[in-house]
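Heads up, one of the protein chains got dropped from this complex, but the rest are sitting where they should.
Moving on, here comes chain A:
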Amino acid sequence: MPEPFAGWFASRGWAPRRHQLDLVEKAEAGRSTLLIAPTGAGKTLAGFLPSLIEIARDNRGRNAPLREGPHTLYISPLKALAVDIARNLEAPIAEMDLPVTVETRTGDTPQNRRRRQKERPPDILLTTAEQVALLVSQADAERYFSELKVVIVDELHSIVTSKRGDLLALGLARLRRHAPGLRTVGLSATVADPQELCGWLVAQAEGHASTRADLLVVEGGAKPDITILKSQARVPWSGHMTRWALPDIYALIKAHGTTLVFVNTRSQAEMLFHELWRINEDTLAIALHHGSLDRAQRRKVEAAMAANRLRAVVCTSTLDLGIDWGDVDLVIHVGAPKGASRLAQRIGRANHRMDEPSKAVLVPSNRFEVMECQAALDASYLGHQDTPPVGDGALDVLAQHVLGMAVAAPFDPLLLYEEIVSAYPYRRLDWETFERVVDFAATGGYALRAYERYAKIRRRKDGLWRISHPKIAQQYRLNVGTIVEIPNLTVRLVARRGRTLTRGGRVLGTIEEYFLNTLAPGDTFLFAGDVLRLEGVRDNEALVTRSKQKEPKIPYYGGSKFPLTTYLATVVRGMLADPDRRRALPEQVRDWLDIQAERSLLPKADELLVETFPRGNRHYLVAYPFEGRLAHQTLGMLLTRRLERMGLHPMGFVASDYALAVWGLADLSTAFDGAERAMGDLFNEDLLGDDLDEWLADSVLLKRTFRACAEIAQLIERRHPGTEKTGRQVTVSTDLIYDVLRTHEPDHILLRATWADAATGLLDIRRLGEMLARVKGDIVHQRLEKISPLAVPVMLEIGREIVHGEASELLMSEAADALVREALE
């Protein structure tokens, strides 16, 4: 380590860590590197050290201190993180008196400062993927990035699986052209396949085996201390609200200095926060943090947390990444973690120092979740990871990028194609698809070539594509990025005076329009920890008053529920099949499974168990694929369609993360007696053919997916010069565009993009397809006289979606008792 760095470490009584020295060495050798290290390992400083050393050396020798552009770009997935890192870099730079300048540039950076960053560039620019896209689309990009040496991508594991990652990968490909010797550094938490990330960091060469960055792995320090909550209370059969464990959760918060309470959905966060305050006799400082809360409110909570003024924060994935809090003594995970890597990441938030074990308690909401928690805990000790793979780059993002490249300078399509396929997510992109994307960016890419005269980009005589008008550049810049807001309404607190409502009360946050459409004025719902009454809607605002009512409707935030990962699902299936591993489970759960084995059966790991039984005047079919709620919902839609066609008239279905129940009046045990029809016919892979296609025509989820693709691809504009459209005001309905395209141009490039998203996103079709293929020939059909113990949880989900609140909780527990008696007697 050169001076003054060696001296600085020594003066603080530190020794540089092995990986910090290694990274300096890699930098000297000009190698791109992926650093995988747990929280608290000094990962960020390690990433910056080589740049600081190099810049300090260069600048000392420089006569003209002005450079053309930055030496190092640091990309963070969160704006707040970029700002925080800037602060953390200030200290060492000041203490060593380094001639190094650092600035941040995010969507919030004012125009005049952005201009100044152009005229007098800092040595290190801390920024986001969207800003990189904007910078490379500017006419002077080539000059500005001519001195760029290093790009550091923080939290790489999180960014690569999103569309932002695709956008950044394309931006990097362009930066490499401007700065041929560019070195990249990826900072990441532990992932299932580090080699993918190593590939992502460097240019891919056509026809060659994947080239990769070097890999440095820092082994985690002390193993975390994770337990599953041991409670005297009975673990319920179903449900997600974990009310049963409230006193235990409260006791844990009370017994620890500072606790982070992670939940999976915003509605769970709302509910838990509300309930904790009901029993908060000691008025402990417990706060709430989730993505729908007003930004100022969130910042306040973060500041209070950093200043050590809080005892607990109930939070969602909004706190998965980002600023280190320092003193977190305990992480409570309420509800099953749904993924082993997610759990490890969240527990890592409690790690003050690498060598001290972090402490975590898992609180399952129901009996299936007990198994899931056990699976996650085992995985955590084994160090198993289940982060999703890096998928093929999204075509909507590519369309946006192609437009951006025409904005930057006229482009040669062959050269641009070469550049794009050097980006890891797009390495498999074929030329024909690329051409169609260019065509889409120009005129919408329709078979009926009606819009040639309105083309946004045109190929001129010299063979280069350029924008047809300067305003295209302006429109592009206003709509850059991949974060699509689902249409939201601002929630504003007003007061009621007689029949009129006061104007201009406090803003509490935002709520999805989709949820609001299910409410009528006068309905109550839980938001920001309060029970609110909807008074009316004015422009883009939902006007609410505080309500004294105790039975609110619960906010529903679509898409915020993670599906169970394939990895955990496999472990849980294995647990069901293996008597030895079942013995490790708590007694209540063990008993439940033992009775199931007696009454019906416990499926082998590779089997799909399907039970049919009568109950009341209905007949039920319950299947246990363990593929997560999204895939089960899709499967439910498809099964009911097929049953309908078989003349069996299903009446409804319900899906959980583990199972799926379909019901109707026809006797399904005799309908699938194996003679004329077998269960295998119902769960045939061809479900994914015509049935799926037909259903998709009406799928709200697919229309939402399409909307996002249309906005990212800039088919429709989120913002127009001079105005700022919100989702609600976009005058043309993307649902209608979708209908027209689907009927008249079914292989349009945007429908392809939508389909690719649906396969892994809200519909999880790919996983469903893999499941159907896996269980082929391994379907066990149990014809039962009555409900089985394993079926109780999913049967309890029936009707849950329409009854809410406390009275219904009572109703549910009565229903539960009845079902349980039936199942066990």
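In this section, contacts are C-beta pairs under 8 Å (C-beta built on N, C-alpha and C of every residue); 3 or more make two chains touch, one makes a residue touch a chain; residues count from 1.
Everything that follows uses one rule, which is that contacts and distances are computed from a predicted model.
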- [ ] Between "Ligase-associated DNA damage response endonuclease PdeM", "(2Fe-2S)-binding protein", "Succinate dehydrogenase cytochrome b-556 subunit" or "Chemotaxis protein CheA", choose the name on the UniProt record of the chain that's been left out.
- [x] "Ligase-associated DNA damage response endonuclease PdeM"
Open item on the list: Can you tell me which of A:E142, A:D578, A:D594 or A:E717 touches the chain that was removed from the display?
Closed with: A:E717
Task: Touching residue (missing chain; options A:A307, A:L382, A:L448 or A:A675) - done: A:L448
TODO: Consider the whole complex, including the chain that is not shown, and state which of A:R18, A:R309 or A:R538 touches that chain.
DONE: A:R538
- [ ] Just the residue numbers, please: which parts of chain A touch the chain that's not shown?
- [x] 440, 443-446, 448, 450-451, 454, 456, 471-472, 475, 514, 517-518, 537-538, 652, 700, 715-717, 720, 731-733, 735-737, 739-741, 743-745, 801-802
